[in-house]
Each structure stands twice: as C-alpha cells, then as structure tokens.
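I'd like to ask some things about the structure below.
What you see is the complex with one protein chain gone and the rest in place.
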Amino acid sequence: MQLSRDELLSAYTKMRTIREFEERLNVEFQKGTVPGFIHLYSGQEGIAVGICEHLSEDIDYIGSTHRGHGHCIAKGVDVKGMMAEIFTKSTGLCGGKGGSMHIADLDKGMLGANAIVGGAPPLAIGAALTAKTLKTGGVAIPFIGDGAANQGTVAESMNMACVLNLPVVFMFENNGYAEFTAASYATAGSIEARAKAYGMPATTIAGDDFFAVHEAAREAIARARAGEGPSAIEATAYRFHGHFSGDPQVYRSAEELASVREDHDVLKNFRKRVTEAALLDDAEMDAIDAEVLTLIDEAVAEAMAAPEPTEADLYTDVYNTYQ
Amino acid sequence: MQLSRDELLSAYTKMRTIREFEERLNVEFQKGTVPGFIHLYSGQEGIAVGICEHLSEDIDYIGSTHRGHGHCIAKGVDVKGMMAEIFTKSTGLCGGKGGSMHIADLDKGMLGANAIVGGAPPLAIGAALTAKTLKTGGVAIPFIGDGAANQGTVAESMNMACVLNLPVVFMFENNGYAEFTAASYATAGSIEARAKAYGMPATTIAGDDFFAVHEAAREAIARARAGEGPSAIEATAYRFHGHFSGDPQVYRSAEELASVREDHDVLKNFRKRVTEAALLDDAEMDAIDAEVLTLIDEAVAEAMAAPEPTEADLYTDVYNTYQ
Amino acid sequence: MPVITYREAINQAMAQEMRRDPLIVVMGEDVAGGAGGSAGGAEAAGGVMGITAGLATEFGRDRVIDTPITESAIMGMGAGAALTGLRPIAELMFADFIGVCFDQIYNQAAKFRYMFGGKAVTPLTIRTMIGAGMGAGPQHSQAIYPWLTSVPGLKVCVPSNPYDAKGLMIQAIRDDDPVIFCEHKSLLGMEGEVPEDPYTIDFGKAAITREGTDLTIVSMSWMVNFCNEAADQLASEDFSVEVVDMRTTSPLDREAILKSVRKTGRLVVVDEANPICSMASEISSIVAEHAFAALDAPIKKVTAPHTPVPASPKLEALYIPDTAKIVAAARETLEYEL
Partner (left out) sequence: MPVITYREAINQAMAQEMRRDPLIVVMGEDVAGGAGGSAGGAEAAGGVMGITAGLATEFGRDRVIDTPITESAIMGMGAGAALTGLRPIAELMFADFIGVCFDQIYNQAAKFRYMFGGKAVTPLTIRTMIGAGMGAGPQHSQAIYPWLTSVPGLKVCVPSNPYDAKGLMIQAIRDDDPVIFCEHKSLLGMEGEVPEDPYTIDFGKAAITREGTDLTIVSMSWMVNFCNEAADQLASEDFSVEVVDMRTTSPLDREAILKSVRKTGRLVVVDEANPICSMASEISSIVAEHAFAALDAPIKKVTAPHTPVPASPKLEALYIPDTAKIVAAARETLEYEL
C-alpha cells in the first residue's frame, strides 16, 4: 500500500533519529560519559519504525529488550527524556533509576526496555489481554531477538496468545547474533516455523527494507485489531555495532561488517527508493537530518547538564503505598 | 519390524504390570492407605513400554512426570520398591522421602518422576550430554504431557538438543487433558509441528497401538544412537482415569469415557493383534496376567507391612558431605 | 456472624470484589476448568482446591481465564495486564512452582514502579498455596514466603484464619502494588466467623491472638494456630504468653513485635520455612537490634529443619514445627536465667 508523503517523512525522521541517537551514544560511551552497558540499535531502525508507524500511543503497547532505544523512539517516547535517562539523570524518564536497559514510558504505550532476555513477551500478552478485555481495539507488540527467541518465556507467550486469541504481533528481529554467538548456531530450525507451529500466521521479511516491514506489520496488526488473533513476523536484521558499545566483534568477518553497512543500511535503502520513485527529494531528507542532529546535540547537552538524582530518590517509589 | 516371541512376552508383561499396578493403587488410594496424590497411567502403557523396550538399563535414561509409575516399570524399576515408595515406607526406592511423584532409580537409568510439569526435559538433555561426551552410545528420553508441552522448559530443551545434536527422543504423550482442561483448548497448533520447527524429525502415532509406538521409537532411538541428533514422537494417549485418583472427571462426557476404555485399550489391542497373527496365545497371556496379579498383591502386602522411616531419616541425605 | 471456611472466605472476597469492579480478572490453571472438554466446557474445577469455585459460572470465562501450564506466561500476563489497566488475580497453583516464573514476579512486576521512576502502578494479586501437611512431597509443600518477603516492591500476605483471609484478600485486590497472597493448604478447611459484608485489613498490622506478659511468640500463617495452642497449654502452667500474628510479612509490623518484646522480655519466633534466612531469622534480628535492652533471654527460632519436605506423612509431621516443639522452646525461653 502506498504511503503518503507525511507518512514517509514521519518514518524517515524516526529512523534517522534512532540512527543519530545511537551513533552519538556510541561516541559518548567511548568517552566514558555514559554509565552501565549500552546496546545500540543502528541498522535495525526499519523494524521498529516499520511496525510502530501503525501504532497509536493511547491503546497500543510495545514490549522491548536490552536493545531498546530504537523501539522507544519509534513508539514516540521523548528523545530528551530518554537521553537523560541513559545518562541516569533526575530529568530522565525514570529519574535515573532505570537507565538504558529499563527506559519505559507507559503514557506512550512503551512497557519498558528489559534487561532480562525474553522478559517482555509475557508482559506484552498482558497488555494484549487488557486490550481484549476492555475492547480498546489495541494491540501489543513484543520485540524479540534471535537469541531471545529460544527462551521458554517466548514459547509460552506464543502459546498463550493463541489460546486466548490475543491481539499480539510477535516481532522477531533476527540480527544473526546473540552477543557473540551466531543464530545459525544457537537458534535451531526456523523462528517462522516455530510461530506457525502454534497455529498463528508468520512471515519472514528483510528488516533493511522499511516498506517490507511496514506492509507485513500492517497486515498482522489489522488482523489483531479485528480480533483474529496473534501473528508473527521474523525480520532479518543487520546490527551495525557489536553486542554492546565497545565490543570488538572478533567473531564477525571484515566482509560481513562491511556488507552490513554497505548493503543493508535501511536509511540508504529508503532514500534510494523514495528518491527514485520521486516521492521525497534529497533536500527535504537532508533538512530532516540536520534537524535530527540538532535535537540529539541538545539532548546530550541537556542530559549532561541535568542534575543527578538526590539521595532521597534512592528510597522512593519502591511501593505506591507501604503503611 | 517383526518382534520375537520373547520381545512380545516381555512387552505384554510390562504393560500388564503397569495396568495392574495402577488399578490396584486406585483401589488402595480410595481406601485411604496411600498418602499424597496419585496420578494413574492406565491406558497409556503402550507408550512407556513401546519406547523403553528399546532401552538398556546401563546407558539409557528416561526422565518422567507426575504420572510416572508406568515409565518406571517400563524402564525396569523394581515394582516392590516402587510400591513401598508410594506407601512412603523405609523400604521404598527413595526411603519414603520421595513418594509417588519422585520415584527415581538411577541404577536403572530412571532420572525420577517429577512433580514439576516440564521439570524433566532439561535433566534428560543433561543425561544425553553425558552420553554424547562419554560416547556411551546411550540415549535419553523425556516423557512430556500435552500440558507440559507448553512449558518453556520443553521448548528450551528441544532447541538445546538440536543445537548440541544430542541423543534425545522427546516423547510427547497427548492424552487430551492437562488436569481438567483439554489439550484442544490449551495446546495451540501442533506438538509435532513445534518439534519440527526446531529442525528435528517428528511423527505422530496412536499410543494405544504398542506396535506403532515401538516402530516409531525404534527409528528415533537408532537415529540418536547413530549420533544423528534428537527427534520427537507425539503419541495420542488415552487416560483411563481422572487427573488423579479420585477425580470425578465432570469435564469428560460419558461417551468419551466409555470409548477410551472400549476402543483404546492398548492391552486389548495388543492381545487381539498377537492372537490374530498367532504370535502368542491367550493362555500364555492369561498366565502372565495371573503372575502379575500375584506380584502386585505381594508388593502391596509387603509395602503395607514395611516399616515407616525413622525420625533420623528426616535429617539424612540432604548433602553428600556437609562439613 | 456466618461461620465459613478459609477457602470460602477467599472465594467470597474475590466474588464480592469482582461484582464491584469489572477490571478484576482471574487467571490460572484450571481456575475454571473444563475448557475444551468433551462434557461441553462448563466450569469443572474452580481451582484444584476449589478456591475459585463458581467464579467462572458467575462472571464468565472472559473474566475467569483458564490458562495453559505456563507459569511465566501467567505471571507475566498478570503483570502486563496490571500495568495497562486491569486488576488481575493470577494464580500460581503451588508456591513451589515459583522457580519457573520467579523472574516475572521479582525482576518485572516488583520492580516496575522503582525502575520506571515511580510512574508505574501494578495492581496485581498473585494467589498461591504454601506449606506442608498434605503429604504432597518435596516439590509441593514448601513455605517459600521468605524469598518473596525479601523482594523490594512486593507485598506478602500470610493469613492464619478465615477472617484475616477475607480481609487481606480484599485489601490485596484493592492495593495498587503487586501482592502475593499465600494460602496455606492445611488451613483451607479451617472454619471461623467471617462477616458477610466486604471489609479490608490493613497491611502491616499484626494481630495479637493471645495477650500475655511473660513471653512473646511471633508467627504467621498456619503456625499461628499451633502458637495459640502452645500459649493455651502454657497458660495452664501459669505462664502468660503473648502471640503475635504478623498477617503480612511485607510490610512487616515491626512495632507490634518490638512493643510486645519490650513488655515480655522474651521471644520465640515460629516459622514453617526452612531455617536459614527465614522470617524467624529476620524477626529475631530486628529484635536483637532494636529491643536488645529489653531482652532477658536468647531469642529462640522454631522452624522446619534445613531439609526438603519429605513425602512420608510420618516424616512430614516431624518436619513441621508443631505445638510440642513450640511449647518446648517457649518453656526453655521462659525458664532461662542469665
């Protein structure tokens, strides 16, 4: 289905924002300004954005992973609040208590990054149960890596979603690696076949093709909204960086690393396609690029300038009430 | 492949022993002589025996379930030791500390019944890893119910077995129910398809046909022994009793209950087949029946007469050594 | 006042709350039962112990949801539903099964509020069955509430009688934090007076079930009943024993414990859990830190031994801290002289 100009611009802006956010974080992390671990989403932007462009903030939910920045931005989470959170400042979305692996924004339907591999799918089916019970028409999307695909929680969630006919789209991102181990070694058989074995429709698409993701997601989400139950999408994904910022990636060949960036850059692919089809022109995309850079610069500057949480914050919000 | 007379007699004896063991336990449990819960295997004998007749005590292992008596007997575990254990006597296989849901006999390659649904498959792949590492030629068989099939541990074990190319046969027993809930409701899609999705061969057979099980098991086990990796068998199974001894089974129709016993009795089917083919005659099977009855009578009498564990037993065997 | 069982009290609490609040859903294995069965699919169980009996029939299967045997998916679904607007009651049939789903409870539900910077509200109630006494063996008989109690962000109920069971269950359902409600399998048939109308019991408020001045016994859940018996037995020997029933272990009513010990000067803590890092240890340590000056005797812990729960009913009876063991410890503590 043909996207409107506005839709194309929106998608491009989101993907570009994710890319710049991550590339900048990589630089900051190497400088030592960012605490903890950082897992970068560069290269996989088309997947988060391809699916989230179909979602609304009010009724639709996503459940994310340790590699969650891209999912957040795609779902409309505030970039400055995210950056401040990754810098663990009091102005961060979680007041600095969550950090990169726990960014959440329930008001935007973002159920949280998750530092437990396979942690989010059970939560996502819960959000889908809410949608089904309250008849909101909403859907829930857990993002699942090729490594996470093996976790028992994922299998359980797929079965539960089928049994209860929940509005879920299981979004598998197969970027070929879980940490330093290849999916070809650790993820037996086929993820698509696993999903189908539970009785849900499933399809495999190229995650560096925004339009392929967008189209597959459209169908799966429409199905879920119509009360026809869960489905799964497996997207081939291309991780530009290592597992975490700083990973030397000795397990990947130079050829693979080069090809990932040259042949599988979703932003390049997108730009080529929309300019060739004369849907957008380079100038307007360049303008977006510049705006995004400014936003990221500001976000980093504000995050760095923001106050640390205070000692009192250590003790708050363990409970709503604890008489 | 045609079974020898001795093989047929052995299989029949084992199946009949399981049946009588369970039927007698049902009576004893209703009398209140047996503590805890008892889950009876009657109706499913062909599955345990069909597969275990291919196994040796030394190098092959099985991992069992809460419904484990049949698996134990099929694997050659001592009937009297089992009965005494179920009566939680000091002469029981586990000294009365395990009971019905924890009978184990490592000397016979029986890794334990398991009161945790989905608990055994991870252990079974461990036994398979031992076999692979020590090149014993052994195989490991976890038994898995239709309800257990949904547990994450089962999915994880299937993936692991494929990744490490372990000598495992996943033996699914689909008896249509997990407790009081039908598999048609709770087990989405197809178990066979799930196994295949991990890249292993899988097949579905009728569990009331001893010969079908025996043949499928022969192939799968040969494959495992040859180092060709795991496979799965789904057997349609027919649970004669309720989930536990005493379950009124209001969730099953009278027709289903009648048909299970009339049309799906593996012992009847076996006898019909071997007498029609003139492989065994009724008289020799009747003789086995009588012997088995005597054995079970003795087992119950001895279990009832056996001493209780002593207070000292409460504290022993928590550790091998605990300085 | 109507006399009903602990089982019925919990059932009544859920039914009354479900009538009041359409956001409440119940989920778990066979909480209705019968789904897909050849008899037509009518409610067939109402829980393995009948605690949710009748709920599916009254509220329908959209609100009383039979699930597959996948505890991580059940707990996670409950947590995710709670985070997005429902008030789920999720059943973990036996507390022993926590090992297959603990992550969704302790790393997810319990931490949402804190790690999301105070923005999450997770009104999840987890019902689960604890304890020994049924000959159910090592994997179906454990008292694991110490682990739960130690988790920041979780609240833990351990009712010892039908009245408390109802009031704490209603509070748990209405509470905006994740709560684990521990039902003791040996108490299900216990009868007691329970008001028909809904009422709540505040969390973190202990009950004094026996008043006394010579010795404090602190306990929870099933054990409270043995403690009461022990107190009554000792009363006939002219010892005045106070029994404190914690009712919830998180929050824990430290004040009630300290106040009683400051009065009596002597303490026995009774806990069905394994001894190490138990509630008995916790309560003893609180007193050893905060009421030390009031203590006239060593603090005795009466707990299960450091062993699994044996299947044999004879051994299980020896495993359980019973009235005789409590009386013996109490007597020793009462008779202690520095």
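Going in written order, the chains are labelled A, B and C, and every chain counts its residues from 1.
The rule is simple: a residue touches a chain if its C-beta (ideal position, glycine included) is under 8 Å from a C-beta of that chain, and two chains touch if they have at least 3 such contacts.
Predicted, not measured: the structure shown is a model, and the values here were computed from it.
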Chains shown that the absent chain touches, full complex: A, B, C
Hidden-chain contact residue, picked from the options B:M83, B:V163 or B:A195: B:V163
Residue in contact with the excluded chain [from C:I4, C:M18, C:V48 or C:M115]: C:M115
Candidate in contact with the missing chain, chosen from C:I299, C:I320 or C:L334: C:I299
Absent-chain contact - pick from C:F59, C:Y106, C:W222 or C:F239: C:Y106
Absent-chain contact - pick from B:I18, B:V49, B:I73 or B:C94: B:C94
Absent-chain interface as seen on subunit B, which is shown: 61, 63, 85, 92-98, 102, 104-107, 111-112, 114, 116, 119, 121-131, 133-134, 140, 152-153, 156-157, 159-160, 163-164, 316-323
Residues of subunit A (touch criterion as defined above) contacting the omitted chain: 35-37, 88-89, 94, 96-102, 114-119, 147-148, 150-153, 177-187, 250-253, 255-256, 308-309, 311, 313-315, 318
Residues from subunit C at the interface with the omitted partner, ascending: 72, 96-107, 110-111, 114-115, 137-139, 146-147, 149-153, 250, 252, 273-274, 276-282, 284-285, 287-290, 292-293, 295, 297-301, 305-308, 310-311, 338
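Note that only the chains that are shown with their structure count from here on.
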Farthest chain relative to subunit C (centres taken as mean CA coordinates): A
Euclidean distance of C-alpha centroids - subunit A vs subunit B, Å: 45
Centroid spacing, where centroids are CA-atom means, of subunit B and subunit C in whole angstrom: 35
Centre-to-centre distance between subunit C and subunit A (centres being mean Cα positions), rounded to whole Å: 39
Junction residues of subunit B, two or more chains touched: 150-153, 185-187
Residue list for subunit C, restricted to those that touch at least two other chains: 67-68, 70, 72-73
